[in-house]
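Below is a structure I'd like to ask you about.
Apart from one protein chain that is not included, each protein chain of the complex appears where it belongs.
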Amino acid sequence: MVNENRVEIRNLTVRYGKTISLHDVSLDIPRNKIFAIIGPANSGKTTLLKSINRTLELESGSSVQGNITIDGREIHEIWNVYELRRRIGMVFPLPVGLPLSVYDNVAYAPRMAGERRRKVLDEIVERCLRQAALWDEVKDRLKNLGTMLSGGQQQRLTIARALSHSPEILCLDEFSIAIDPVTTMRIEDVLVQLKEEMTIILVTNLVQQARRLGDMTCFINKGRVVQVDTTEVMFSDNPGNQLTYDYVRGVFG
Amino acid sequence: MAIPQKKITAANIFQWLWKWIRQLCEWFIVGLIYLCGVSSIIFVFSIFYFVFREGAPFLRDCFDFKNFFLSPEWYPTSISNKRYGILALLAGTGSVTIVAMLVAVPFSLGTAIFIAEFCKKKTKEAMKIVVEILAAIPSVVWGFIGLMVTNPLIVKLTGAPIGLNALNAGIIVGLMSVPIIVSIAEDSIRAVPDGYIEAAEALGATRWQTVYRVILPAAKNGLLAAVLLGVGRAVGETMAVLMATGHSVNIPFNGEFPYFHALESVRTLTATIVAEMGEAPRLDAGMNGSFPAEARHYQVLFVIGIVLFVITFVINTIADLAVKGIRQKKV
Partner (left out) sequence: MNNHQPEISSALFTATVFTRKKQRMQRIVGIVFGIMAVAILIPLFVLVTYLIIRAWPSLTWDFLTDVPKNGMRGGGIWPALVGTIYTVTFSLLIAVPIGVMAGIYLNEYAKDSWFTRIVNMAVVNLAGVPSIVHALFGVGAFVLFAGMGKSIISASFTLAIMTLPVIIVSTTEALASVPRPFRTACWNVGASKWQTIRTIVLPNSISGILTGVILQVCRAAGETAPIMFTGAVFFKYVQRGDFFPYHLNEQCMALSYHLHTISTQVPGVPEPMLYATAVVLLGFVLIFNSFAIVLRVYMRNRKKW
């Protein structure tokens, strides 16, 4: 384990048809840290996450150039793409409870990976729901439909599902949009604990959230990386880049 | 990444095998899905191929454009002089289609507009169900209705000598093509962006003005497709026209007023195939490779099949292109 960086992105360019949504992005994402990505809407943050777990190639019209390595392995050469996706947990802004019971929602990923032992599944479900701060609310109705939970609960269910296959990297894309501040704070606490075990990439549009949680912060604008630095520097009075300063202070964006 | 070294045990090997079996099954299923996906192309081509195959000897040996398409003389079973002219059959198909569209188009478009814009949700659901039931009635039952119900009715109402004629078949076929016209037309009316309608209504237009000035022009491609599909349906209809047209080779058009005599019996392309297929023997070529004259009847029926295939293919393709327009707008 010589390499400090978990994910390395080199010269990544992503196109949707003719529009370029990521332009020559290079990033190093360090191990066991929370790496926050901030930037205005439409700047390519979500695309970046999608290209890390290669779900981008399922969308028609997209083309990817450049290299992404995880632990030194080029992901586009990984033959079993499902194995790759199982190592990356992904949470998207809008909560998606699958039309299955709460239990099956969380047990879905292990089952698809071939796990069938009831005892193991029970353990996973309980652990993940606890980690996502949802266990107390749903432990009596694990059989209910996941889609019938409230929006905030569904979002935590989504996080639990993302944790269920014990990912090494957890990507969160503006997870707090659909949930209330109290739950957000609870999940943020969870994230801080989780960083012991995994690398967390946090895309957020709340600058203050990045400041609270991020060890490193990256500012992306219009598909280009403007600045990457430790959070202290980024949010200091002199981040070294006028654009970053303006965005962090809310002058534009 | 450091892959933890697994011990090679029986359980591990079993797990590994199981994983591969599952993977293989999945590939197999996905392969099947791709195969079935392209199957409709294969089917369309093989329909053309097999119909063409049976009709090919006729096309090769005795096909003559002028005598085939422009001659009304259809005497396939004449002993001395067999003649295969399908003009009268084309005219029969044409006349039935014209009457059918005269019946179906106004009523179907009216119904579609009513369903899409003028009625409440409950009525809408009920109407759609009824239209669906209309679509479900088998064509042989329609033919039976033409034979037993509308036949005497037409004789009584118009004083025509026989009730089995282009008018009868046209009404029946018209009713049969109502459902498809209604459903496609309603789809295309609903595909008109809500913004257009809201804008028109915000300007104070009444519902009718909105429909007439905004919705119909915006949906005109879809409406055209609906009518075309109706025409395709009418041209291809078989059993109902067999039973309701009276089945006599006759051109119902002439120079006399009113030019189109809907009360005359006719015979269509489809009905000809269905009626004569049973009597026409399939004969093989003789020793010298040429077919006996009796074999031509069977072959010419397949040639008519090709003609029908081509007509409906063109109509459906145009309709499909027109519908594509609205589908894309919807997304």
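Letters A and B mark the chains as written, and numbering starts fresh at 1 in each.
Basically, a contact is a pair of C-beta atoms (placed from the backbone, for glycine too) under 8 Å apart; a residue touches a chain by one contact, two chains touch by 3 or more.
Remember, predicted model here, so these are calculated numbers, not experimental data.
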Shown chains touched by the chain that is not drawn here: A, B
Sort through A:145, A:177, A:190 or A:243 and give me the one touching the missing partner chain. A:145
Going by the contact rule already stated, which one of A:6, A:45, A:86 or A:195 would touch the omitted chain in the full complex? A:86
For a quick check of understanding: of B:70, B:140 or B:293, which residue touches the chain that isn't displayed? B:140
Taking the full complex into account, find the residue in B:206, B:254 or B:290 that is in contact with the omitted chain. B:206
Contacting the left-out chain in the complete assembly, out of B:148, B:199 or B:293: B:148
Please identify, in ascending order, the residues of subunit B that touch the omitted chain? 26, 29-30, 32-41, 43-44, 46-47, 50-51, 53-54, 106-108, 110-111, 113-115, 118-119, 127, 129-130, 132-134, 136-141, 143-145, 147-149, 175, 178, 206-209, 211, 229, 232-233, 235-239, 243, 270, 273-274, 277-278, 282, 301-302, 305, 308-309, 312-313, 315-317, 319-320, 324
Chain not shown, touching residues in subunit A: 53, 55, 58, 60-61, 82-86, 89-90, 92, 94, 96-100, 108-109, 112-113, 145, 147, 158, 161-162, 164-165
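What we mean here is this: only the chains that are shown with their structure count from here on.
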Would you mind pulling out the distance in Å between where the CA atoms of subunit A average out and where those of subunit B do? 52
Subunit B contacts subunit A in the complex at 1-2, 15, 18-19, 22
Subunit B partner contacts - residues on subunit A that touch it in the complex: 1, 70-73, 114, 168
